[in-house]
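After this line comes subunit A, so read on.
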Amino acid sequence: MTPLVLLQCALLAAGGAFFVIGTIGLLRLPDAWCRLHALTKVDNLGLGLIVLGLLPAAPGVAAGLKLLLIWLVGLGASATMSHLVAHAKYYREQPYPAPDEAGAD
Partner candidate 1 sequence: MPQPLLDGLMVLALLATACGALLSRDLFRAVVLFIAFGLLMALAWVRLRAPDLALAEAAIGAGLSGALLLDAVGQLRRGEPVAAPRRPRLTLLLCLALGGALGWALLARPTPPAVMAETLAAAMPDSGVSHEVTAVLLNFRGFDTFLEICVLTAAAFTSLALQSLQAEPPPLRHLSNRVLDVLVAWLAPLMLMLAFYLYWAGSKEPGGAFQAGALLAAGAVLLRLSGVALPGLEPGPFLRFGLAAGFLVFLAAGLSGPLAGMPPFTYAPDSAHLILVSVEAVLTFSIGLTLLSLFTAAPPVDKEGGRGH
Partner candidate 2 sequence: MDIELLYALGGLGLIVLSLSVLVADPHLLRKLLAFNVMASGVFLVLVGLGRAGGSPDPVPQALVLTGIVVAFASTALALVLLRRWFLVSGRASLDEPGDERGDS
């Protein structure tokens, strides 16, 4: 068990812990806004730590870059989806804003 493998295990375990925390938040938090907030932990830190943990074992620079690309695409997708969910929920709960009072964006 070289130090590198230990470091990888620690990173993977931390990533997994963030997944668990985010999932508990998703299941137990009272409100959609809070649940969205919990999910960002999962996507940013959880996925990022797992990718970082897998990077030293990647079989080449190209594979490592692909791993980082996966993380970036995952970030972009989750950011957009969080925005869409929040947007839809906001406009479902607020009355439709009249043209002169522009809604906060």
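Per the selection procedure, all candidates are chains of the complex that A comes from, given by their letters.
Assume a contact is a pair of C-beta atoms (placed from the backbone, for glycine too) under 8 Å apart; a residue touches a chain by one contact, two chains touch by 3 or more; residues count from 1.
Given the structure is predicted, the values throughout are model-derived calculations rather than measurements.
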(Q) Contact as defined above, complex as supplied: which of the candidates 1 or 2 touches subunit A? (A) 1
Q: Within their complex, state which residues of subunit A touch candidate 1.
A: 76, 80, 83-84, 87-88, 91-92, 96-97, 103
